[in-house]
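Omission of a single protein chain aside, the complex is shown with its protein chains in their original locations.
By letter and in written order, the chains are A, B and C; residue numbering begins at 1 in each of them.
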Amino acid sequence: MDHAAFILGSWIGTGIAVIAYAVWVLRRGRALSKHASTEEKPWT
Amino acid sequence: MSSMKSRRTIALAVARKDVSIELNSRILTNQVAPFAAIVMVMFAFALDNEGILQRVAPGLMWLATLFSMLIVVQRSFTVESADGALDALRVAGVDTGAIFVGKSLALMVQLFVLEILLLATAVVLYGVEMTAVGLLEAFVTMVVATAGLGCVGTLYGGLAAGAKGRETLLPLLLLPVVAPVLIGATRATEAAFGSGGTAVSEGWPWIGLLAVFAVIFAVAGTVAFGPLVDE
Amino acid sequence: MDSVIELNDVVAVLGQFPALAGANLRVSRGEIVLLQGPNGAGKTSILRVCAGLLPIERGSGRVLGIDLVTQRDEVRSRVGLLGHSNGLYLDLTVEQNIRFWASMVNATEEEIVRAMSLMRIDGRLSSVKTARLSAGQRRRCALASLIVRRAEIWLLDEPHAGLDAQGRDELDSVLRHAVSAGATIVLASHEMERASALATRVVTVDGGGVQ
Partner (left out) sequence: MTPNSGTGTSATRRLGVLVIVLAIALALFGLRFSAEDVVQGSTVRIMYVHVPSIWTAYIAFILTAICSGVYLSRRQRSLAWDRVAGASAEIGVLFVAVSLVTGSLWGRLTWGTYWVWDARLTSTAFLFITYVGYLAVRRLDGTHRQRARRSSVMALLAILEIPLVHFSVNLWRSLHQDASVADPNAKVKLDGLMLFSLFLGLVTFTLLFVWLVLHRQRTMLLEDSFADRGLDVAIAERRNEAGAQ
């Protein structure tokens, strides 16, 4: 059904956008913190 | 110790300086005004219908003003950064609020001249007809809208001046902010022109909106200009 | 000791480049200090830090007893900086430029006339657009605007550059006169011979620090 495509499209689109952003942030954080000392990571 | 003069004197001196620069270099009359006029002609090509042109003349006039304004604002800060004059002003401890007011005033004068020209172009090319009250309203609209545009243009122009990659930033920052001016000034001018059967009296509330805009950004600019241009 | 300039381990950054990497400097009132060193050593940056134009990233500094980190704005009105650029409006005439600067402070008509004649930019030159001037003439114009501003500390970056022999002599006498009137001068120059004759002290700058 046409409606179903739009509804699922908006849910999946939202999910992909959020997950892609979250993955990008996590990976970047992982890559950077590999070279960081403990003092540079005050949350640990 | 060099004692600073009052804000007002400095602002007027800065404004006079910017106007003198324009009178000496004639960039506005020789380059920006012809550009604005050609934009009005291009709109006529694109729309290709006298009835429509007459109807949308106010919107086109203000769009042409905004596009030309981008050029005038950039020019206004190119003269400051060409030989480090803005740096020199800052080193001299000149009050940035006063610089803001002065540059805004000069920008307003230049924009106003441009708008008079665009209004004349609209009358001649698009066949706009106005009553005496309509002309007065158009005039008031131009004054109040220009006050707002001058303040916003100077504020964001100062941020976008100088270092590389900033010139392209100006339209992105400036155009969303001036949306209320485009809306308000276009509606008020429509009333003044009587486009689409609007009565002259319908324009005044929009002029009120323009006035609110001008006041808000005049105050905000005086405060925020310093931190934005400072390195 | 009456220090008017005091820099302690100052680090200053241009983009990501440390133009100053721990500079120390002390200047007393009435001195004429010459900064000398190779190109890119950090002479210009020291002057710009003292003028309150370049922020201090690390370390501390005081000019005329005012903190450079927290009160940069107050420093600015009391120093005059002549940098590589002259701070002129190229589309204005010489006289319009000087008068504009004069209108920023309470400069009298007499001061304007004196500054312009001292720098030999009165007469025919005064009504010429600064864009059409030679480098030396622009320099003189910038110095005149500095005189009009009556700064307590003069920070001069290559003030002799572009000046002819006569212009240099005149500049030197202007500087000496300024010092006798209570100013303090820090200048960076390549003109070792001339500048060290003028200077009361020579300081070597290299690698973003003072040696």
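Quick note on the criterion: a contact is a pair of C-beta atoms (placed from the backbone, for glycine too) under 8 Å apart; a residue touches a chain by one contact, two chains touch by 3 or more.
What you see is a predicted model; the values in this text were computed from it and never measured.
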Among the chains you can see, which ones touch the chain that has been omitted?
A, B, C
Just name the one of B:Leu23, B:Met42, B:Ala120 or B:Ala220 that touches the chain not displayed here.
B:Ala220
Hidden partner chain, residues of chain A it touches
3-4, 6-7, 9-11, 13-14, 17-18, 21-22, 25-26, 28-30, 32-33, 35-36, 40-44
Where the missing chain touches chain C, by residue:
11, 13, 15-18, 21-22, 38, 41, 55, 57, 206-209, 211
Residues of chain B in contact with the chain not shown
155, 159, 163-166, 169, 172-173, 176-177, 179-180, 183-184, 187, 206, 209, 212-213, 216-217, 220, 224, 227-228, 230-231
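Note that in this section only the chains that are shown with their structure count from here on.
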For chain B and chain C, what's the span in angstrom between their mean Cα positions?
36
I'd like to verify one number: the distance from the centre of chain A to the centre of chain C, where each centre is the average of its C-alpha atoms, in whole angstrom.
52
Residue list for chain B, restricted to those that touch at least two other chains
none
List, in ascending order, every residue of chain A touching at least 2 other chains.
none
Residues of chain B touching chain C in the complex
1-5, 9-10, 13, 17, 20-21, 24-25, 79, 82-85, 87-94, 231
Quick one: which bits of chain C touch chain B in the complex? Just the residue numbers, please.
51-55, 73-81, 83-93, 96, 100-101, 103-106, 129-130, 149-152
